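Just passing along the structure, written as structure tokens.
The complex is shown incomplete by one protein chain, all other protein chains being positioned as in the whole.
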Amino acid sequence: MNIDPNKLSKNLAKIVGKENVFIDKPTSLVYAKDVMPWDVEDYNLPYAVVRPATSQEVSQILKYANEELIPIHIHGSGTSLIGLARPKAKGIVLDTARMNEIKVFPERGYFEVGAGLHVAKARKALDAYKALLPIFPGSQLVATVGGSVAVNTSAHAVDAALGKPGDYVLGLEAVLPTGEIVQTGTESMRKPAGIELTKFLIGSEGLLCVLTSIRMRLIPLPHLENIVAFYRSTDGILERVMEMYRQRVPAPLFFEFLDEKAAKVSFKAVGLDAPDGAVALMSIHSSSKAGCSEKARDFLDFLKTGNPIEARLVKDDEEWDKIWSSRSEVGNYLYRSGSTFGSEITPRVDKLKDTYHEAKSIILNLESLKNSEFYSYGHIGAPTIHASAFFPTKDIPNETKKALVKEVREKTEELNIKYGGCGAEWGLTGQRISFIKKKYLPSYYDLLIKLKKALDPNNILNRGNLEGWM
Amino acid sequence: MKGADSAKNTLLNEIIKCRACRFCVDACATYQASEGVETMSAYGRLQSLRYLLMGTLDLDDSLVYSLYSCLQCKQCEIVCESKGQSLEICSIIQLGRSLLSQKLEKGESDAAI
Partner (left out) sequence: MRQSRALISEALRNLKNNIERTGDPLGLKNTYWTDWAEGLNLPKEGSTILFTSRMYQMMPYIMQTTDLISTFKPFLVMKGLKKVVRIGNRLAGEKIIRLKARGAKDIKEKGAKSLKGIVAALKASGVDPAYLYEAEPYSGVLLYDLGLDENIGSYIKKVYELLKKHGVEKVIATDPHTAYMLKVVYPEYIEGYDIEVKHYLEILSENKDSLEKACDFIPREQFVIHDSCIMTRDLGIVEQTRDVASSLGIALLEPENTKLNTVCCGGPIEYAFADLSEKISAIRIKELYGVTKNIVVNCPICLINLSKYEKQLGLRVLDMGELFFEALKNQSESIQ
């Protein structure tokens, strides 16, 4: 395909204005790069970055792309952990950042938000209405609402307590790959039953549409009480999670943990004394203050039956902020001096302990590069095991990095298959294609391809992600 | 060119610590003022500088605009530190400028360092 960048720039400028089209190499590079640790190559670099402000502009861009058969890669925040953000075929990057308005309608019980608004900014806007944004990615400073709904990520939240962002979506404004603008869902407080298009587009990972605006329910901010618990080993925490589900103890909104090694690194990094053993952090939520206190007391009693070293409520906000940040930033404290390669394992809850130990063994016995260290931390109560390989150096060749990601991904996904899980946070395309092919059989993948072809006959949107290209 | 070489290596060794988490992007005043163009951020500037030093990018108008529009206000460093990476972003950009300013001032068209 021979693209004349100047002609492309002129045609796109007719749609969005010339100040919103970029054909210079630095801009292409900055938008193409994602968090994957290997360098950007020429085939990742788009011919242009285009920045529409409305669904009408998106529609015209997609129509043009279909006419010229130029791939479009959708850019929200670029923070996908399975490589969805990096373009895999030269084309145009569509940046959603200018679609960032949020309108709150208290009398209607919902709000509408542009897909490109950063989650932290959306949360701040809703705070003013004492309303909850049910989206909790760790990357919220830069993650977009559109990306969060397109992947339908539970991220930090425990599904049993909150559900997924998509559960709160009443309707969408989206542009189909061939350029049609669709409005889906409802403006009522009752979501449609039956075969309704919203369900097909939520979680569609940028393959079936470009989300431009999302309508979500307004729900009140819950009361929160925070608990920290120290167990002699990670096993103690794993057992509590399994028991929690077995006994149907109401799950906390957040149930995080740091394993023995990670806890020492992260606690010291925030200026706290290194703890003995593994650490669990929980936020209990309730719509009523009294209910919250009772729930927290009950949960604390429940934790204590598991023989912790210590388990207590943390009433002081400053102390909680510190403890919480040791968990939320632990990845960075580890990344800082080396390289890590993570995984997302969500086993059947009664198999949590077995899965954890098998994951640890996989990480400690990688073939692509020897001598990895094992760290584990994350939303263990959800349950998710983010087992991570850690190498104390950044000096690893690009090809080895790719091999490591592949190996960690494939081997840990075997545990998802073995123990009945499917992940919950990062999506199912990109680096996870080989997994879903194995888990759900080839006919499932063929069905996805059929669906993709039905809506995107020219394979314009996010080409390469459904194929599983790196 | 010994000084330039060691500066180049220092820069590459420092910038590799940036893992492109993009948390600094929203904090930058130039990003807010440009309606959210990612080159106008610490992440954008560091990666542009890195790929310039690696020879992938040229010292063109876009790159000069990116590197010399940094306000040196350190707002990004506050976020980077709170997220555990603690890159000395302003010093890196300032060192990058010192490598490039000599070239620009002399009007050299060769971009390679």
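The letters A and B name the chains in turn, as written, and every chain counts its residues from 1.
Operating definition for what follows: a residue touches a chain if its C-beta (ideal position, glycine included) is under 8 Å from a C-beta of that chain, and two chains touch if they have at least 3 such contacts.
The shown structure was predicted, so the numbers you read here are calculated from the model rather than taken from an experiment.
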Among displayed chains, the one left out touches B
Contacts of subunit B with the absent chain, listed as residue ranges
29-30, 32-34, 59-62, 64-65, 68-75, 77-78, 94-102, 104-105, 107
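Keep in mind that, in the parts below, only the chains that are shown with their structure count from here on.
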Once you find the CA centre of subunit A and the CA centre of subunit B, what distance in Å lies between them?
28
Given the complex with subunit B, which residues does subunit A contribute to the contact?
22, 24-27, 29-31, 33-35, 37, 39-40, 51, 77-79, 95, 97-98, 100, 116, 118, 120-121, 139, 141-142, 269, 325, 329-333, 335-336, 394
Per the touch rule, the subunit B residues reaching subunit A in their complex are 16-17, 19-23, 25-27, 35-39, 43-44, 47-48, 51, 54, 56-58, 60-63, 66, 79, 82-86
